[in-house]
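Removed: one protein chain of the complex. Kept in place: all other protein chains.
Right after this comes subunit A.
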Amino acid sequence: MRRFGELEQQIMDTAWAADRPLTVRQMLQCVDRDPPPAYTTVMTVMDNLHRKGFLVRCRQGRAWSYRPAESRADHDARLMAEVLGSSADPAATLLRFVGRMSPEELNRLRALMPEPPGGGR
């Protein structure tokens, strides 16, 4: 199973909120968990995130310091672009409930709507 899912999220959130690259030790001080995670755990998770390309690192003295590879907004925008299909073959990797539609198709869909949806517009 995914052992570090929540911790991964916390570490990325901390990295996104920080205004400078953080070392493992600095990250350990920022992550608010009870019980506090072990140094080696945080190091492992940060190394994993670096390996997956979410964190980039540079030498700071004798330790590595890490910062996000892209901003949180860019990260979210990229994920949604992968879903909504800006690539040439969007259905190739994931199967979506509703695909892309042209304005003309949207108009035809509106005509099919049996009754106006409750609330909203």
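Keep in mind that, in the parts below, a residue touches a chain if its C-beta (ideal position, glycine included) is under 8 Å from a C-beta of that chain, and two chains touch if they have at least 3 such contacts; residues count from 1.
As a convention for this text, contacts and distances are computed from a predicted model.
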Chain not present in the shown complex, as UniProt names it (candidates "Peptidase M48-like protein", "NADH-quinone oxidoreductase subunit M", "ABC transporter ATP-binding protein" or "Spore germination protein"): "Peptidase M48-like protein"
Absent-chain interface as seen on subunit A, which is shown: 2, 5, 8-9, 12, 52-54, 75-76, 78-80, 82-86, 89, 91-106, 108-110, 112-114, 117, 120
